[in-house]
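What follows is an incomplete set of chains from the complex, kept in their original frame.
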Amino acid sequence: MDTREIKLSGHIIDSLTLPKTLDLIMDMGGDFEILDVNIGKQKKDVSHAKIRVIGNDESHLGEILDELSEIGAVISEIKEIELVPSTKDKTLPEDFYSTTNHPTQVRYNGQWIEVEDIEMDCMIVIDPESKRAFCKPIGRIEEGDLVAVGREGIKVEPPERPRGKKGVFEFMSSEASSEKPVRSIVKNIASEIREIKKRNGKIAIVAGPAIVHTGSAPILARMIREGIIDVLFAGNALATHDIENDLYGTSLGICTKSGEAVVRGHRHHIYAINEINKAGSIKEAVEKGVLKSGIMYECVKNNAPFVLAGSIRDDGPLPDVITDVIQAQDEMRKYAQDVDMVIMIATMLHSIAVGNILPSYVKSICVDINPATVTKLADRGSAQVVGVVTDVGAFLPILYESLEGLECIKD
Amino acid sequence: MDTREIKLSGHIIDSLTLPKTLDLIMDMGGDFEILDVNIGKQKKDVSHAKIRVIGNDESHLGEILDELSEIGAVISEIKEIELVPSTKDKTLPEDFYSTTNHPTQVRYNGQWIEVEDIEMDCMIVIDPESKRAFCKPIGRIEEGDLVAVGREGIKVEPPERPRGKKGVFEFMSSEASSEKPVRSIVKNIASEIREIKKRNGKIAIVAGPAIVHTGSAPILARMIREGIIDVLFAGNALATHDIENDLYGTSLGICTKSGEAVVRGHRHHIYAINEINKAGSIKEAVEKGVLKSGIMYECVKNNAPFVLAGSIRDDGPLPDVITDVIQAQDEMRKYAQDVDMVIMIATMLHSIAVGNILPSYVKSICVDINPATVTKLADRGSAQVVGVVTDVGAFLPILYESLEGLECIKD
Amino acid sequence: MDTREIKLSGHIIDSLTLPKTLDLIMDMGGDFEILDVNIGKQKKDVSHAKIRVIGNDESHLGEILDELSEIGAVISEIKEIELVPSTKDKTLPEDFYSTTNHPTQVRYNGQWIEVEDIEMDCMIVIDPESKRAFCKPIGRIEEGDLVAVGREGIKVEPPERPRGKKGVFEFMSSEASSEKPVRSIVKNIASEIREIKKRNGKIAIVAGPAIVHTGSAPILARMIREGIIDVLFAGNALATHDIENDLYGTSLGICTKSGEAVVRGHRHHIYAINEINKAGSIKEAVEKGVLKSGIMYECVKNNAPFVLAGSIRDDGPLPDVITDVIQAQDEMRKYAQDVDMVIMIATMLHSIAVGNILPSYVKSICVDINPATVTKLADRGSAQVVGVVTDVGAFLPILYESLEGLECIKD
């Protein structure tokens, strides 16, 4: 038997740190002794607990401590983070530490320093010169990188339950059902957006082609023009159908106004790609006057950055599409750490991709007509995502209406 | 080997009567010889075909003819319909004829007479006194009823492809996808409704409780008040939550305005039932001023008939609910044959129930966020149903908007 | 401002009683002061807490206490339960207490007595003569019944987290995903069944017609014959297609062996109903040798009770179907309180109906290919239900295999 003391602090009862700690220990076949517990008497008071964790042996105890560290438990006796250099590009030392998407600090040189660019399933690498800690995916690890291993000297801060009534994000986060009043949910999201915009915050959209199919592209275009949406993450399909819609009034050959199939319409997306290929790029198509409206047009006109990531099912693709998916991920990372909210609409693939690289404190909304998409996103670790199960063609118009009068300052 | 001649006529090529005939014969292991075929040269011309159907023996041939009769093929040599009396209530003679939901005529006393109240999976019963033919479900067969057997003297008329461009119903009927521009689909439905209302036609709604949960109850209430909707088919849940919404502003305890759970709200539906039980019935609750708005209120105020059919999962139920399901079916039958259009929203159970008793020429729309509901409805034989996959909370407001300016004459 | 003291005891940290208590108070805009807390030091130790709950006024405080009572908080100062007689059949006094599905005790005549036949959304009625407390649905309340009101003298016991590793039911309960190893999940369920059968426990099945469509009817029939399944809850469709399958080898006209449509097959279910109508009942059909195998046959032969509840979409129905849904509910209640496990397969309607009348300690499994069915069941209050998302046609054969060698003693 081996034991170790841990400390918990904060709103450890209602933010579930203490319950989860006991739960985990029991689930993993360990035992515990509560050494000291100090429950805050009033709402604002923080609580503290000191617990002796008991494992069958050192390795068992290590496993338990490992899991506990992810939910915010801190080993009482503070040691420095342990570092081992990588011996080869893209490879990791034994017992490497794998990150959560919560803010994380490491104890280095007697200091707690913040891990920069935190995202889940990555490694912590220390730069001894700048004394900074970075979050790096395995594919970017280089020989010689000092990679954190073990579980000493690492502190994770999961989000806490807010005092008082829960906000829209806490309130909705557990639910993804189609049997909700969509208008009132959208109103809540709209008021969140207003607050973000008031403080000049940034909002990204992850957009699937159904936005165009369902006739909502003009609304999204307007939201970009008005500075509500700052960044666009999408794929070849969204951009192609948006351009198809601008040039021919169809999406996948269906008229987005009347809903009817248009003669020869199923060729329009190839026509659209052809036109952009001729111009050289989306930007050049805008400049040459070929492309005159739509989502992509407004991105170009308003300097809203967009990342079009390639996918194996792409036709074409458009010249602006980054066909190498790892390059595309890195391009997405440039913007993801910087946004205050992400709205994911009708694309499981891109939503999971963006969800993977977001810190847990970025407010995320996933809108899809299929409840399974939202569930899957949460299963993949993006637990903070709020799901709205509704028709994509209805969501954006209602959201835009609810934002009436909002004025955004654009950079 | 046994053979028999059949005749086809009408737009037998593009309405698929001829292709389906050949397909069925081949699928059933039979053979055919085309004796004569006269294809209409121009769009408006009808075509005719005479085909010799070849089966392995009499019984095999009978089976083939049986199937062919359902798609509109007529046996060339016209005989009278064969009738056998039922020997016991709710029981049928051997080889009874089972109806389709298409208009059907029978040859009786040398005359072709229309089968009244046609619906699928029922029997044809002849009243020798009035010389009328009726469609009866097995549960209503009485001893002595003259039941049609075999396949002689029966003529079925499946719907034909319209000449010219297809209307919204033909155009949409094959598709149920969420990736459609819902606004334009709704516009098409709205123009169909305008036409029906112009000729004083009747529209029924089959309504699930999600209409209330999603905040659309006031819209439906208005549509009843304005005479757009003439008949309501629903269950205990729709009525209970509508009344809950009127009395307490919630549906299943969720505020239909804000989408938030209300304190003690999960008791509201029992409160609502309690209030109606105290009043005696929904009508009395309206008269006593207990119930002052909503779907049920408008039904009472505007003499729009409603049928509330019981279900095994009901709480309560309300005193107006018909708890015997067979009685409820009969009550629904009183109105179903008389309507020109049925809009089915967010209830698979009641939609299939109503679909079962509708003739194929009644225009039916099924609105659900789950594509499987629409598919299942078609699988159960209601092939004429047009599916719209969208958020119920978005559908009714958009439909109502699209109907602006419509004035209905109420009885 | 108004305050009241409550007490919590048990494993209040990891069973979440304390966290939920604080959460609820804050969510409802109340405040709290923790007066005393005594956290059990070791795994087996129970914990205690005494909390002062603070509301804005008496009514606000009352609302908070109301909600707290449902999660197991007990008002410190013990008073008797308050009773008000009903003044009319099916109607309730103001402020009536609405039950949860957890074991509940009431303080009557200075004694804590158990509420019998507990199920959710019902009322507590005291019989002053026998001094017993009963759970009654609103529809069964009679004039003069003494109905519990307010929140004094009521003690609810929600399930606690088991000490040590969680069992299969706790472990699975939160999840309903198709991306799981179905074979190992089924093995866990099978071992639970073995334990129940070892102690002569009873297992009910709630069965949808897809069991027959997917070819699994013979397996279920065998499970009834071997005494694994003791009670059957189903509708007209399951019974009709089972009988259709026994008489004609088809289900909805599809051969259950080959999966192909059978000639004239879509009439078979009417044939099947006709045969049972001729015999008089399912039992008589078995006795007369008309029905020779299948699910219903085995129920009759092995005296396994079955309840066939009518639904508005029924064809026929069979003479054994209880067409009045409230009568059918009562018939189901006769068996529901008595079972140790319920397996719900491929029927949302009947599963919710049975879920409504089950106490929370009955182990329930819901098997469906559609994840939404499981979610909906939990939404309707049956939170204890474990969901398995899989093909119904695969589930029963694998379950039966996993039960090999199990011998059940039949009554």
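A, B and C are the chain letters, set down in written order, and residue numbers restart from 1 in every chain.
By definition in this document, a residue touches a chain if its C-beta (ideal position, glycine included) is under 8 Å from a C-beta of that chain, and two chains touch if they have at least 3 such contacts.
What you see is a predicted model, and the numbers here were worked out from it, not measured in a lab.
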Quiz item: Total subunits of the complete complex, with 3 given?
Solution: 4
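The rule is short, and it goes like this: only the chains that are shown with their structure count from here on.
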Quiz item: When the mean CA coordinate of each chain is compared with the mean CA coordinate of the whole protein, which chain is closest?
Solution: C
Self-check item: Reference chain A; chain at largest CA-centroid distance
Solution: B
Exercise. Count the C-beta pairs in contact for every pair of chains, then give the pair with the highest total.
Key: B-C
Quiz item: When the C-alpha atoms of chain A and chain B are each averaged to a single point, how far apart are the two points in Å?
Solution: 46
Quiz item: Approximately how many whole Å separate the CA-defined centres of chain B and chain C?
Solution: 33
Quiz item: Which residues of chain C are in contact with two or more other chains?
Solution: 372
Quiz item: In the complex formed with chain B, which residues of chain A make contact?
Solution: 171, 178-185, 187-188, 209-210, 213-215, 254-260, 369-370, 389-394, 398
Quiz item: Mind pulling up the chain B residues that touch chain C in the complex?
Solution: 28, 63, 66-67, 88, 90-92, 96, 98, 121, 137-139, 235, 263-264, 266-267, 270, 273-274, 277-278, 309-317, 319, 323-329, 332, 349-350, 352-353, 356, 370, 372, 381
Practice problem: Report the residues of chain A in contact with chain C in the complex, numbered from low to high. | Solution: 13-14, 16, 18-19, 22-23, 26-27, 29, 31-34, 37, 39-43, 161, 163-166, 177, 179, 371-372, 375, 379
